[in-house]
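Just one protein chain is left out here, and the rest sit where they should.
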Amino acid sequence: MSMEFLDGNTILYSAAFGLMLIGIGGIVISNHLMRIIFGIALLEAGANLLLLLSTYHEGASAPIIVDGIIPAMMADPVPQALVLTAIVIGVGILALALSLAIRVQRAYGTLDMREVRLRLEQEICDEAGIEMPSSSEKPAEVIKTPVNSVVQQESGS
Amino acid sequence: MNLLVLMIALPLLAAFLLSIIDRASSFAARVIGPLVLLATAAIGLSVWSQLGDAPQAVQWGGFQAPLGITLYADQFGLLFALAMTIGTLLLWPRSTGNQLRSSSLALLLAGTGSGLALSGDLFNIYVFYELMTVVSYGLIASRGTSGSFASTLRYLVISGFGAALALAGIALVYQATGTLNLAQLAQVAPEKLNNLQGFAAFVLMLVGFGVKAELFPVNMWVPEVYATASSRVSALLAGVVSKLALLIIMRLLILVFHQPEALTVLLVLGILGVATGELAAWRARDLNRMLAFSSIGQLGVMFIALSIPGNAGIFAALAVAVHHLFLKPAMFLLAARWGGSIRRLCGAAKTSPVAAGLFVLLSLSLIGVPPLPGFWAKLLVIMPLLTLDQPLYYFAVFIILAAASLEANYLFRVVMKLYDKQPTAVPHKAHATADLATAVFLGGGLIAAVFMLVPLADRLDSIAAQATDVSTYIQTVAPQSLEGDVQ
Amino acid sequence: MEVVVLIVVIVMLLSAVAVMLFKDFLAALAAMTVVSLGLSFLFVVVRAPDVAMTEAAIGAGLSSLLFALALRRLGLWRSQ
Partner (left out) sequence: MRRFTAALFLIGLGVMIAAIYQHMDFSNTALNAGQAINSVAAQETGAANFVTSVVLAYRGIDTLLELTILFTAAMIGGMVLGKRRVDAPRDPDAGFILRTGADLLFPLLLVVGLYIILHGHLTPGGGFQGGVILASAFFLPLLARPGSSINQDVISIVEGLAGATFILIGLLAMSEGYEFLSPLFDKGELGALISAGSLPVLYLAVGIKVGSELAGLLAHLAEAEAVD
């Protein structure tokens, strides 16, 4: 590790950790589902970069033999394969999340996760035939929430 | 060549081909799933019988470890692989909607669970775990109600968060060691992972894999999912799938992460899990969520057991896990008809006396009344905790005992309602025969355990001993040294 | 070379913050695509052309398409 403050390694690692931090921040602060999904995507992207950096060192070439010439130092192919796998898994789960989001919005008329939680609680209690325990937020207001207020709701959080 | 890989490959193959088989004959499509699982269970049992004291290692694709991916079969892993296969068979989902999809998902769950239990490669475990998570989403959402979609979505958000953290943990491990093979990690961990980076990797992976194991801060999904999914799916998730996630954490703890701080983290999270889970279960007004919260509490006890250093901790955690493996699915199956408000259960024992009797038995074992197995399992946790002679461990004992009295209180409330003389306005429906038969079978297993306590304990002890035998693990896999190759 | 990497990283992190701050989801999606493209560039820098191609095709292309379709179906496809 060189003594310089901003060497190549530090820049790349700060990108990976930065993406992860921003993603976690988005998940923690936001209530809107789309924003949370964006946050998870950023967190995943940061983790992928971190994995790829794990054995990176300058001066290596890509792990491919071109025209029969074997380079002196090749990059580690294992993290590359892992990240390839992780990216594809990520997109599968992303598609699933978006499909579920469409259905949940159709049913509950909102994507604010606090409201979704309350509506879900309400539905479970209704099905079980019990009173919903009085919580800090009144569920009665949630039911009245019109479908189109999603965007405004989100900005007010 | 080893037939063990078929435990994983055959269910996947059948799941891929199920919709094509259905075009030819819908009858074949219905029977092929259970048949495949029977075959894989037979394979698993035959390997189990040959296993004895010598675990087996299989290299996928025949590549030398650590270049390829290892499949490691010891009694510990095989026990849970078999539990997954047989559990899926017993709790075969019977969807009202699309049976074909449910069958595919069940097959995938069985294959994935077996793979997860047997895998000996860190990233392979991650991929198996992700697949199992996606399959669980499908099983939960297959009920088709808006509640099941919403709970799946919330589960997905928590799981996605955890999975990304686990991936970052894997990156840290690979950065420090340059390998993903668990056997090789076991070799180099004392030197390379016994530091801050190793601890960070452990915490990241604990949170990631803890989502399914209902670990304390990432278990918000539990009550919602178990209340909205069908009871067979809840039984599968609470009974078997959560144990597989626990198995991963146990493997990591035994082989890779040896920091004393790791045990403290487990102890604190376990205590918090027991306390919050049991209190919430005590407050619950409907049976499904009561069982869900009590499941969080039980897994908390397992985490406390894991925090005991050495063999005794693994043995105790294994005993509680196996006990819970039999008990929770049976309880969720009974809740199939009795789900919903506990007040509505008034006089339900009259319509279904067998189910009510079974519920009493299961409750007694859950609380830990001797001579039922639940008592011995809890004793195995408490005894070593007392010998450790540290304030936090004494506190854990106190929490476990307090939780038992809470459990007694809320389960007694349900039993009182069941045998209440005053019937409610709503007539009770009897349990479906298949549900009741499975629950009776599982309950019968508990009673049988009472009469075979000593051989059972010996067997679990030897399984735990094999699981904690790191040197055998390394010798069996025999990863080639990295230092020798690169010059 | 390091200066270029530094600039890309800064742009990428700023876009990532923008994803979280933009009120308009379409703009957030555009910022997300910028993050993916920046990431793809970094993958080239660390000698992972396979991963860079995948990130460009899946991260920047397919994911954005999925997001766009979903935003449209969710009624969030409009600027405020």
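For reference, chains read A, B and C in written order, and residue numbers begin at 1 within each chain.
We take it that a contact is a pair of C-beta atoms (placed from the backbone, for glycine too) under 8 Å apart; a residue touches a chain by one contact, two chains touch by 3 or more.
Owing to the predicted nature of the structure, the values given are computational and were not obtained by experimental measurement.
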Contact set of the excluded chain (shown chains only): A, B, C
Residues from chain A at the interface with the omitted partner, ascending: 1, 9-10, 13, 17, 20-21, 24-25, 28-29, 55-57, 62-68, 70, 74-82, 84-85, 87-89, 91-93, 95-96, 98-100, 102-103, 105-106, 147-148
For chain C, the residues touching the chain missing from this view: 48-54, 57-58, 61-62, 65-66, 69-70, 72-75
Hidden partner chain, residues of chain B it touches: 1-2, 5, 8-9, 12-13, 15-20, 23, 58-63, 66-69, 98, 101, 104-105, 108, 112, 115, 123-124, 127-128, 130-131, 134-135, 137-138, 141-142, 149, 172, 174-181, 195-197, 200, 480, 482-483, 485-486
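By our rule, only the chains that are shown with their structure count from here on.
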Centre-to-centre distance between chain B and chain A (centres being mean Cα positions), rounded to whole Å: 26
Centroid distance [mean C-alpha coordinates] between chain C and chain B, Å: 37
Chain A and chain C: spacing of chain centres that average the CA atoms, whole Å: 13
Where chain B touches two or more other chains, by residue: none
Shared interface positions of chain A, touching two or more other chains: 23, 48, 53, 79, 101
Partner chain B, residues of chain A touching it in the complex: 20, 23, 27, 33, 36-37, 40, 43-44, 46-48, 50-51, 53-55, 78-79, 82, 85-86, 89, 92-93, 96-97, 100-101, 103-104, 107-108, 113, 116-117, 119-121, 123-125, 127-131, 133
Touch list for chain A against partner chain C, complex: 6-8, 11-12, 14-15, 18-19, 22-23, 25-26, 29-30, 34-35, 38-39, 41-42, 45, 48-49, 52-53, 56, 60-64, 75, 79-80, 83-84, 87-88, 91, 94-95, 98, 101-102, 105, 111, 147-148, 150-151, 154-155
Residues of chain B that touch chain A when the two form their complex: 123, 127, 130, 134, 137, 141, 145-147, 149-154, 156-157, 160-161, 164-165, 167-168, 170-172, 174-175, 178, 180, 224, 227-228, 283, 285-286, 288-289, 339-341, 343-344
